[in-house]
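Shown here: the complex without one of its protein chains, the others still in place.
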Amino acid sequence: MNALSADYLFVFILAAFLGFQLIKKVSPLLHSPLMSLTNAIAAVVVVGAITITGEEGATPLAKTLGFIAVFCATVNLVSGFMITDRMLKMFKPRGK
Amino acid sequence: MNALSADYLFVFILAAFLGFQLIKKVSPLLHSPLMSLTNAIAAVVVVGAITITGEEGATPLAKTLGFIAVFCATVNLVSGFMITDRMLKMFKPRGK
Amino acid sequence: MGAFVPFAAIVASALFILSLMWMSHPSTARRGVRAGEIGMVIAIIGALVQHEVVDYNLIIIAMIAGAAAGIPMALLMPMTAIPQRTAISHAFGALAVGLIGAAEYYKHAHAEYAGGFVMWALMFEMLLGFLTCTASVIAFAKLQELIGGRPVSFPGQRILNGIVALATVAIGATLALDPTQTWLFPAFVALALLFGILLVIPIGGADMPTVIALLNSYAGLAASAMGFALGNKLLIVAGALDGASGFILAVVMCKAMNRSFANVMFGGFGSVVASVAGGKDDRIVRSASAEEAAMQLENAGSVVIIPGYGMAVAQAQHKVSELYQALIKKGVDVKFAIHPVAGRMPGHMNVLLAEANVPYEQLVDLDDINPELPQADVALIIGANDTINPSARDDPKSAIAGMPIIEADRAKSVFVIKRSMNAGFAGIDNPIYYNSNTQMLFGDAKDMVGTIAKELAGGGSGLH
Partner (left out) sequence: MGAFVPFAAIVASALFILSLMWMSHPSTARRGVRAGEIGMVIAIIGALVQHEVVDYNLIIIAMIAGAAAGIPMALLMPMTAIPQRTAISHAFGALAVGLIGAAEYYKHAHAEYAGGFVMWALMFEMLLGFLTCTASVIAFAKLQELIGGRPVSFPGQRILNGIVALATVAIGATLALDPTQTWLFPAFVALALLFGILLVIPIGGADMPTVIALLNSYAGLAASAMGFALGNKLLIVAGALDGASGFILAVVMCKAMNRSFANVMFGGFGSVVASVAGGKDDRIVRSASAEEAAMQLENAGSVVIIPGYGMAVAQAQHKVSELYQALIKKGVDVKFAIHPVAGRMPGHMNVLLAEANVPYEQLVDLDDINPELPQADVALIIGANDTINPSARDDPKSAIAGMPIIEADRAKSVFVIKRSMNAGFAGIDNPIYYNSNTQMLFGDAKDMVGTIAKELAGGGSGLH
């Protein structure tokens, strides 16, 4: 373990604490949309996939794996955000 | 601004968000002790002061400034934690 | 450009955080989705403008294809299929993580990386990624009833699982220490995939939501691990947020079922459903007609409607909404009591009722509604069973003893809509059906509620 990895650990710990604080405050009313939202956010792995696929000197294997990865991640993020929004659109306050 | 500073900004933003989430949840009952606690925590600048004072090839000026800094910070952290604890000791639930 | 990339990461992370922050309340939640979307776009741009990236064709094609697949999926998905949808999307996400890991592995399959931090991170990432992938597929299959929901167990199961787990970890470690052993890699992947399957098959179908939440947090951890391996802080943050969310939801569900993780994962819960279901006995059951129910409802001052899984499978939410409208028109005070694990996923009932235009202020939490129930004139239970089973409260030997319930039996009078005397998910008998203040309305939730609503609206064609 070097200083660099320590650095990542730092970010991870902060983010984890923050995550717990934030999620604890989400009203149970919204637990389903929450699931699909975090799901969509996790699809940010697409950035990793993009690098793999597009980086110069990528082997054909890498390109293939990357291609599938980009595809899968994109499906998730597109459908994830859209479904979340669809669900949330349905939550209406009284007198609406 | 280089990647390094971006890195610090990253940590700062995460910590700031986290700070707001945490402090918002502190009961008003404890706002006084909270002030002195954060005060004590901020005294962690003592680590900076220690480096200045003790690092090799420190100029006399640096040593003097560092010395005062270590002193001030130590006063804060010692008294800060102790007073906070003194205050909190006084908060008793019913039937105690 | 050089400066843009790190800042894209910062801004995107901040937006993801805001997104979850705004998710805390319905009034700001949609803003949260916007923030998340913008963050995602920025992150993607940040990735595309890196100098390393030279070939865009494949990327563009893959993204277009992905969007083409994702959009209709999002638009056509019925709300009742949300649990399955979540499961399958975890499979997709985890697969992506795994494949990226694989590609990275081959890039690093040289002696100089042996035992390095990056290698360990990669192995951890792939382990989580691949097992989450297959596990999610099984979860999907169970929820979609492509395969039986019954827990699968066979002699020596635990031993087998143990061996597979050990083997996976052992090979992973070997590869981390000596990446050049590429011939071992396929075995590692295969074992990880197999392990995912073995993990989930012994778990009952109705426990899938908890499993899904757990897999959600695994997927998050995997993404974070990837962040460690690629040195990408954005991934670390997003992964951590996702992980925290899945974990907390799993905890919420376990608490609301008063069960431990261990019990959910290894308990083989639900295997007994059949055995007890529909057990006959001689206790009296009072059953009533839609007309009688309608009459009592419209004369009631306050009604608490308690929906459950049955409402979901019957897709009765729109009829329930009609009933609600009819009742408030008649000046009856109507509230909905929502149990945290009513239905088959957290927040299930809320989404369905919101879909049917029930204002969310009317959806009341377990803790807030229980004190009100003793004053309620009528508790109308629609396809709920375990979540209102008094034996959880009264009978310490019950399979669900200690599970918090909605105390419907405390209401002045109780109506229960279900098709039979069959048990619910927990597969246990429910004494509430035999109380003197309980009347059963046997039938499909959708038809029965519809008829009652018609009665109230003054139509009154009666049951068909």
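Read from first to last, the chains carry the letters A, B and C; within each, the first residue is number 1.
Heads up, the rule we're going with is that contacts are C-beta pairs under 8 Å (C-beta built on N, C-alpha and C of every residue); 3 or more make two chains touch, one makes a residue touch a chain.
Bear in mind the structure is a predicted one, so any value in this text is a computation, not a measurement.
**Student:** Looking at the whole complex, which visible chains does the left-out chain touch?
**Tutor:** In the entire complex, chains touched by the missing one are A, B.
**Student:** Which subunit B residues would touch the chain omitted from the figure, given the whole complex?
**Tutor:** 1-2, 4-5, 8, 11-12, 15-16, 18-20, 22-56, 58-59, 61-63, 65-96
**Student:** Please output the residues of subunit A touching the missing chain, sorted low to high.
**Tutor:** 1-3, 6-7, 9-10, 13-14, 17
Here is the rule we use: only the chains that are shown with their structure count from here on.
**Student:** Which chains contact both subunit B and subunit C?
**Tutor:** Under the touch definition, subunit B and subunit C have A as mutual neighbours.
**Student:** Could you please state the distance in Å, as a whole number, between where the Cα atoms of subunit B are centred and where those of subunit C are centred?
**Tutor:** Computed value for the inter-centroid distance: 42 Å.
**Student:** Approximately how many whole Å separate the CA-defined centres of subunit A and subunit C?
**Tutor:** 17
**Student:** Please report how many Å separate the Cα centroid of subunit A from that of subunit B, as a whole number.
**Tutor:** Roughly 34 Å separates the two chain centres.
**Student:** Out of subunit A, which residues touch more than one other chain, so two or more?
**Tutor:** Counting only residues that touch two or more other chains, subunit A contributes 11, 15, 18, 22, 25.
**Student:** Touching at least two other chains at once: which residues of subunit C meet that condition?
**Tutor:** 13, 17, 21, 233, 237
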